[in-house]
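One structure is given below, encoded as structure tokens.
Take a look at chain A:
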Amino acid sequence: MPEILFFIFAAVAVGGAVGVVVSRSPVASLLFMVATLASTAGIFVLLEAHFLAAIQILVYAGAIMVLFLFVIMLLNLGHDYQRDIRGNVAMIIGFAVTGGIGGLLARQLGGGTAGLETNLGAGDAIDAALREYGAVGAIARPLFTDYVVAFELTGLLLLVAIVGAIALAKKAS
Partner candidate 1 sequence: MRPFGLLLLQAPGLEDSQAAWEPVLPGLIILLPLLGFAINGALALAAARKSADAVRAGREFDFFGNGRAVTHTLPTWVGPGVLLLAFLLTVVNFVGMLGAELHEPVIRSYWSWITTGDLNIAAAIQLDQLSMVMMMIITGVGFLIHVFSVGYMQNDPGYPRYFAYLNLFIFFMLVLVMGASYPIMFIGWEGVGLCSYLLIGFWFSDEEKASAGKKAFIVNRIGDLGFLLAIFLLYLVFQRVDYAGIFGDAESVFVYGGPVITTVTLFFLLAAVGKSAQIPLHIWLPDAMAGPTPVSALIHAATMVTAGVYLVVRSSVLFALAPLSSAVVAGIGVLTALFAATVALRQQDIKKVLAYSTVSQLGFMFLGVGVGAYTAGIFHLMTHAFFKALLFLGAGAVIHSIQHALHHSNKDWDAQDMRNMGGLRAYMPITWIAMWLATLAIAGIWPFAGFFSKDEIIWMTGAMAGAENAPYAGLYTVYWVLALATAMLTAFYMTRLMVMTFHGRNRTGATGAEHLHEAPKTMWIPLAILATLSVFGGWINVTTDLRESVLGGFGALPMGEWLHHWLEPVTEAAHRVQEAHLGELAHAAPLGGGEVAWGLISTVAALAVVLVTARLLGRKEVPVAVEDAEPTGLSRILFNKWYVDEFYHRWVVDPVLTTSRVLWRIVDTRIIDGAVNLVGNAARAIGWLGSLLQTGQVNTYAFFFTLGVLVILAMIGF
Partner candidate 2 sequence: MLSALAYESWILHALIWLPLLGTFHVLWAAEDRAKWLALRWSLVVFVLSVGLWWAYDPALGGGYQLTSSLPWIAVWGVNYALGLDGISLFMVLLSTFTTPLAILGSFNYIKKRQKAFYALMLLLEVGVVGVFSAVDLFLFYVFFELTLVPMYFIIGIWGGERRVYAAIKFFLYTAFGSLLMLVGILYIYARGKALLGVTSFAFVDLLQIPLTPQEQMWLFGAFALAFAIKVPIFPFHTWLPDAHVEAPTPGSVVLAAVLLKMGTYGFVRFLLPFFPLAARHPNVVTLMLTLGVIGIIYAAWVAAVQPDAKKLVAYTSVAHMGFVVIGIFALNVNGLQGGLLVMISHGISTGALFLLIGMLYERRHTRLIKEFGGIGRVAPWLATAFVITALVSIGLPGTSGFVGEFLTLLGVFENHPGVGILATSGVIFAAYYMLPMVQSVFFNALEKPENREVRDLSRREVVILAPMIALMIVIGVHPTPLLRRMEPSVQMVLERVYAAAPPSAALIESVQEETVETVERVE
């Protein structure tokens, strides 16, 4: 059952991704993007990362994508778009490079992951944590203990980003 679900989510995710790249309309791209994010969230659930799946939907698909949408609408890009995919040469080069990367990744994966799965079985520990602290607690515990400094810095980063965004987007007086 999870396998089937995984392949469905994966198909939607890849399809969404392709849609993002090929859609002419930014709004369409955005909606494809939401589809990809949502299906990735589904895969997160399958991988027992419930909390992340939740904030993927809430924050990513919910907040950030809406932010994009606002911008698109604000800039009036919803219609009257033009074809902005590059020409053949750029296409060929782009495909060559990305294909190269893909090939290399495939080559790496070609060695299989069996070794990893057997040797590094942290799944039990995660399951135990999930049982003990719940989906949120399992991730919150390391976040507020070992990684608290990074966490706080992330907060600071977001603050700076907000200030910067306002400063940039504000109309020059």
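Keep in mind how these were chosen: all candidates are chains of the complex that A comes from, given by their letters.
As a working rule, a residue touches a chain if its C-beta (ideal position, glycine included) is under 8 Å from a C-beta of that chain, and two chains touch if they have at least 3 such contacts; residues count from 1.
A quick note: this is a predicted structure, and the numbers were derived from the prediction, not measured.
Candidate 1 is the one that touches chain A in this complex, out of the options 1 or 2. Touching candidate 1 in their complex are the following residues of chain A: 86, 90, 93-94, 97-98, 100-101, 104-105, 107-108.
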